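Note that one protein chain of the assembly has been removed; the remaining protein chains are unaltered in position.
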Amino acid sequence: MQTASMRSAYGESLVEIGQKNKNVVVLDCDLSKATKTSLFAEKFPDRFFNMGIAEQNMMSFAAGLASCGKIPFATTLAVFASMRPCEQIRTSICIGNMNVKIGAPYGGLCTGENGPTHQCIADINTMRGLPNMTILAPSDATSCKACVLWAAQHKGPVYIRVLRDNEPVIYSKASEVDVLSGNRLKDGNDIVIFSNGFTSHMAVVAADLLEKEGISVTVHDIISVKPIPEKAVISMAKKCGAVMTVEEHNIYGGLGSAIAEVVSQKCPVPMKILGVSDYFSDSGSHQSLLQRAGLTVENIVKQTKSLLNKKE
Amino acid sequence: MVDTINKNLVSFLEEKATELRINILKMIHAAQSGHPGGALSAAEIITTLYCHEMRINLDNQRDPDRDRFILSKGHACPVLYSVLAMKGFFPIEELATLRKINSRLQGHPDMKKTPGVDFTTGSLGNGLSIGIGMALMGKLDKKDFRVYVMLGCGELDEGIVWEAFMAGTKFKLDNLVVIIDYNKLQLDGDNDEVMPLEPIVDKLEAFNWNVIRTNGHDFNQIIKAFAKARETHNKPTVIVADTIKGKGVSFMENKVDWHGLAPDDEQLKIALEEIRGS
Amino acid sequence: MYKLGDSIPTRNAYGDTLVELGRKNDQIVVFEADIGKSTRSAIFGKEFPERYFNIGVAEQNEMAIAAGAASCGKIVFVSTYAVFASMRACEQVRTFVAYPHVNVKICVSHGGITPANDGVTHQATEDLGIMRTIPGMTVIMPADAVSTRELVIAATQWDGPIYLRLTRDGVPVIYNEETSFKIGKGILLREGKDITIIAIGDMVSKALDARDILSKQGILAEVIDMHTIKPLDESIILDSVRKTGGVVTVEDHQVECGLGSAVSEFLGENYPIPIQRIGLRNTFAESGEYELLLKKYKMSVDDIISGCFKVVGRKKKKR
Partner (left out) sequence: MIDKTKELERWAQLLRYDVVRMISNAGSGHPGGCLSAADIITCLYFKEMNIRPEEPDWPDRDRFILSKGHACPVLYAALARRGVFPVKKLKTLRKAGSFLQGHPEIHTSGIDMTSGCLGQGLSVGAGMAVAAKIDRKFYRTYVMLGCGEMNEGQVWESVMCASHFKLDNLLAIVDYNRLQFDGSVDEVLSPGSMVKRWKGFNWNVIEIDGHNINEILPAFEKARNTKEVPTVIIANTIKGKGVSFMENDYLWHSLMDRDKLAEKCKQMKKDMENADSFYAKRLW
């Protein structure tokens, strides 16, 4: 299994768009080595600003830059990019629909050993209520690149949730990735699994195992949690008649919630939301924390089977 | 006032600080992640706090009258865990479980999990506000406990720290002491590159605090600074302690890369030799 | 104390109750961020100046100070506006209040679009959703002055952090003083059989109005006041939808993340039926009169009614 680092892909993609567009500027809060914006800083020192450990200032500052035609990528760890400056994102960025991109590496539990203060399982939800915001949660290094490229083209605020290292590679080329509609990773009829981030790869592996047992599963990688690709979600929910969501986020408010809103309104079918069951996790390796949360291939298989029993 | 400090006290503290450094390095090595630089720079101050300055009660760890300590720069927690283990809050062997699953020793301090930790920290800039809350309640309840907060210098970039400096003045919290571990390095480089802090003393004085500058590795000066803080009334004290990041291990000293890096076997061996030898 | 039908801002009831509690319990302390006159915490400050701390316009500091105070055994109330508590101090609430699970009660005025004229920056329409995703938080919005008093009292006995949202402007009193309130237990206000309306906060009285009109048109709606959206009262929802088979949720909040979302999550996993969500649809509101804003942003009594018709229609189609 080939793996690559998503945050490196983030840093490299910034360099790439920085070369093409001189309006791209990058901001960071004293974490450029961790977030890999240091790659951009080396190449374009004049367009890189280290704001110090001052996330709120960074967000309003970015709004000021955007109002003068710049495309700022404000970057820091997910918890400090979403929750610490939440109100600044709302007031300075979203109300005016400013063209600010927020890069948020270390989303979910991947900063494992650092403990719950640094893990972030509430970022997607924190951003999801905000009008004008687009929320992207890519699932590997390639789709992360696709998201950065897309965000640079899109006018308006975008939040990109990035993971750390060693994510399995799902896509071969960034141009193949459909950022807004998501991507069918596997086609089947009995159940549809919507997932994003680190868990998309697990869902595919689980689907392969289930296939051997005669259960045919659709796996759809949802990169854009907001706006949620409503049409695609509904058509698959209708086709399969049962929906499961898998994500490295609180079961409340994230992808599962976004899917539940759509499905319940347009075609209520049995559902299961897999994620972190509303608790603060612990220090420990990323793998051990995923295991505790039930975000494993085995559990996806198990939950799929029990959900199928509920299907009429 | 302590004009002459007992020499035995100083050599006792020196011994303890050495022990702390050894534990810090061993535990970060065992975890293979963590933040040695800022833990080592704080060793003398933390030693002085726990082995001399602070009133703690091992028989009743949550004694409402105990002095409190908040490590606002939570990532430096190996130094705190070491001193707590050394004092007997939990077995010293437990240090080896740092950052592992099911351990009581989280990557950043957790008051609900670790005995002796007075408040959860880890996201920077907040510890001083929490200390203010405690000091205020001390005043309200007419208790004489004192509150100590250690800030990293990079934390002063955070606005909430300045909100807290204002509040400390307003409420005249002379039962509160802030220690800035001024090692002049943060994750991305030195303060001057990332966000300059000088003139740091002028800034703090402009917020009407009692400001004391000291050498954060010199026990004589540290002990005196705490004593002076006790004698100051009607305003809180901030001790700006000049320190060296990674202090005690030559290849870590003043090296920003050692902010958050674990030593390998070979590096640990050299580091321990240096510390024991000194 | 409060008369049925009177229009009272729930922030007023909060201020009065704080004083009442302060007299009984000297462990209660209150923190404020320079808007005590508006949040009504100043009433407490006047009577108990030694237990009232104005932190200035510094909400993050306020929240972390409150956490520190709570760790010394106090029952701490924090007052400010909803936007500032939930968003300005979002991370402090998560890391220093919720994660250590300290006894901080965050009681905030200016919830939803009730600070109508002040405009978007002061209208908190994302807060309930944000607070709901923080583990260990309890999230409440009372519907009127009576329930505000009861729930604020209940909050002092509740172990752990609470986020309680109040209105700036007046809302009609709908409860008499005999009603008993429990955190985490919804109130069945009206029985019905055709549809369940689940409402929260200032929208509960609108839901009642909608029910009256609907019943004249032959639809009997059950109305639930879901004052606590976390923990969600799952049994009251299940009991109701087993009868009615359809739900309309009504909230003064974005339809994403809030009550509608919580109900969708729960029913999706446990009892999939048609749901319609009434609330702000992914947009910011604006300055203007409360009732006019409700109309413009499709949250009025008429919109609740048409939502009910939609769901009833879909129910039929399904059969």
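The first chain written gets the first letter, and so on, giving A, B and C; residue counts start at 1 in each chain.
Note that in this section a contact is a pair of C-beta atoms (placed from the backbone, for glycine too) under 8 Å apart; a residue touches a chain by one contact, two chains touch by 3 or more.
What you see is a predicted model; the values in this text were computed from it and never measured.
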Among the chains presented, those that the missing one touches
A, B, C
Out of A:A62, A:A237 or A:V269, which residue would touch the omitted chain in the full complex?
A:A62
For the full complex, which residue in C:F84, C:Y99 or C:F266 touches the chain that was left out?
C:F84
Given A:G52, A:G254, A:P268 or A:G284, the residue that touches the chain left out of view is A:G52
Using the touch definition up top, pick the residue from B:L105, B:I160 or B:I223 that touches the left-out chain.
B:I160
Chain C, residues in touch with the chain not shown (by the definition above)
32, 34-38, 42, 54-58, 60-61, 83-84, 88, 117-122, 286-289, 292-293, 296
Please give every residue of chain B in contact with the chain that is not shown.
157-163, 166-167, 169-170, 195-196, 199, 202-203, 205-208
Mind pulling the chain A residues that touch the left-out chain?
25, 46-47, 49, 51-52, 54, 56-70, 72, 87-88, 91-92, 95-96, 98
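Quick note on the criterion: only the chains that are shown with their structure count from here on.
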Which word fits the touch map of the chains here: line, ring, star, complete or other?
complete
With centres defined by CA atoms only, which chain is the most remote from chain B?
C
Higher-contact pair (C-beta pairs counted), A-B versus A-C
A-C
Innermost chain, where centres are averages of C-alpha coordinates:
A
Chain B to chain C, mean C-alpha position gap in Å, rounds to 41
Separation of chain A from chain B, taking each centre as the mean of its C-alpha atoms, in whole Å:
36
At what distance in angstrom does the C-alpha mean of chain C lie from that of chain A?
29
So chain A residues touching two or more other chains come to 79-80, 84, 116-117
By residue number and range, which residues of chain B touch two or more other chains?
110, 120, 122-123, 159
Provide the residue numbers of chain C that touch chain B in the complex, in ascending order.
29, 50-51, 53, 55-56, 58, 60-61, 63-74, 91-92, 95-96, 99-101
So in the complex, which bits of chain B are touching chain C?
64, 70, 110-112, 118-120, 122-123, 126, 129-134, 136-138, 140-141, 159-160, 163-164, 166-167, 170-171
Spell out the part of chain A that touches chain B in their complex, as residue ranges.
28-34, 38, 50-54, 56-57, 79-80, 84, 112-118, 282-285, 288-289, 292
